[in-house]
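My questions will all concern the structure given below.
Here the complex is missing a single protein chain, while all its other protein chains stay put.
Showing chain A:
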Amino acid sequence: FQTTMDVAAEDSDQMPSGFHAKAAAKAARLRREAAKLASASALESPGGIESRPGEWAPTQSKLLRRVAVAARPGHFELSLQYGPYSVAYDTTGRLLALCGRGGHVAAFEWRQKRLMFESQVNEPCHALTWVGAGSTPQLAVAHSNWTYIYDAQGLELHCLKRLHKANKLFWLPRHWLLAACTDTGHLHWQDVSTGQTVASYCGHHGPLRVSALHPDSGCVLTGQPNGQLCIWTPLEKRPVVKMLCCPAGVRAVATAPAGHAVYTLGGDSRLRVWDIRCLRPLSVSDSGADAASIRLFDAAPQLAVSQRGLLACPVRQGAALMVLPAGGAKPLLSHPSPGRLSDLAFCPWEDVLAFGHARGLGSVLVPGSGEPNPDGAVHPLSGKRQRREAEVRGLLDKLPPETIAPPAVGGGVNAVDAEGIEEALARKRAAVMALPSDEVRQFQPRRRSGKASGELNRKVGERWQRRRMELRQLLKSKKRVLAEMGDEGADAAGGRKTKKAKKVSQSGELTKPATGTFLDRLIPKAD
């Protein structure tokens, strides 16, 4: 796909005029400058671990000796007493929040180890997520019954009673929705900007303990004990897609933050990877040709996927964790946990993995996990003003919940309304090609004779008038349809707009499809 400017730049000798040549030269100069600028701020290359056969995975101590000083704060260990803990990074990757089943809720900037707040809520906390974009971070915490929202100082801002007994909370940054999967088996979507409940549905399959968010599309994925993976959107009270992925039951599910891979861990301890676009399994083994799944020994049911597709999962029943490369089965590294693992979270834009466990919180370096080149408006290096700007922009560009659609179903907000275009074309075609009836076309007004009686003349005149009216109606409807098309699909249909056409109202009516059978009389009249 080339623009005309590209073509012009390639062969400047054959320019039609001096103006075009000048323009092409300017474009070439600009391109050169841009390239220079890009080389100056060269894209970071992601790190990684190269492992040779027979070599053991590197330990954290080894890694710490090798990595840059700036990366070292990523390795730390917090020994806390109100475990097991859940952890959550915010979208910038700057803040880390934790909540324990013992009621301990805290948030801090993990790089500087600066505590933002810490509180004891005297209630078991099961899940948490950061809410809001950038400048005013808020923390949603699922207590034993209700979900509370705290600000950066730990003040309780809201109590969301609708999100009752939530097991998992998800933040949809583009839609400004807070989604919850609850122990009562319900799914809720709450609009954080307006406070309205967008949708609440019952899953009808018991407590929803296995769930994940597909960030690209905004769908919520839930795993069921009967081995089905359900994909939910707020507009459908039943799952839009159901996929039988682990017949022995789904124990864990995780999605890649960018991309289309969905990881499921089955009741048979098998890890499978799926492409959410075509709903087909992906190959996971790097040695075997077509290994549809790998077996994780003593795997505990938590999975986390990093921005670059590394997969972290607990092994030895949560006594240690290991990290698998994207699409591979050979572990990159592993790390023991002081207590039983309860939650895993990769830090966005950083090579850090945080894990909550029964005795506190740990953070380890995982080279090559984070995306080194932030492309969003919000990232760890964005300043306060940028974050504020991003928040306003996020609100202005907020997507309606209708735009949440699983990629497999098609659609999504980036699609073109192909059906609509087709319909418009068909209508236009019907209107343009429509002809007056035979009777009207073949009508010849009787020649008037002076002798004809007045009665007959009157009748003929009336008939003539009727036919004129019919023709006029036809013409009018044609014009109206054309005008309507002028707005929507004039380009596609090759029609032209007229000034007059714009005045006609938008509410055109569809002509009846002519089936031409005796059953037409059964079609209700349009009036």
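The rule is short, and it goes like this: contacts are C-beta pairs under 8 Å (C-beta built on N, C-alpha and C of every residue); 3 or more make two chains touch, one makes a residue touch a chain; residues count from 1.
Just so we're on the same page, contacts and distances are computed from a predicted model.
Asker: Hey, which one's the missing chain according to UniProt: "Immediate early response 3-interacting protein 1", "WD40 repeat", "U3 small nucleolar RNA-associated protein 14" or "glutathione transferase"?
Answerer: "U3 small nucleolar RNA-associated protein 14"
Asker: Given the contact definition stated above, which residue among A:317, A:437 or A:473 touches the chain not shown here?
Answerer: A:317
Asker: From the list A:24, A:365 or A:408, pick the residue that touches the absent chain.
Answerer: Here the residue in touch with the unshown chain is A:408.
Asker: Could you tell me which of A:66, A:161, A:330 or A:429 touches the chain that is not displayed?
Answerer: Of these options, the touching residue for the absent chain is A:330.
Asker: Among the options A:119, A:145, A:269 or A:386, which residue touches the chain absent from this view?
Answerer: A:269
Asker: Would you mind spotting which of A:134, A:215, A:339 or A:368 touches the chain that isn't drawn?
Answerer: The single option touching the absent chain is A:339.
Asker: Residue by residue, what part of chain A touches the chain that was omitted?
Answerer: Interface with the chain not displayed, on the chain A side: 1, 3, 53-54, 56-57, 59-61, 77, 79, 84, 101, 126, 167, 183, 206-207, 209-210, 223-228, 233, 235-236, 238-245, 247-252, 267-269, 279-280, 285-288, 291, 294-295, 297-298, 300-302, 315-320, 322, 329-331, 333-340, 342, 357-359, 362, 399-400, 402-403, 405, 408-409, 411, 413-421, 488-489, 491-492, 519, 522.
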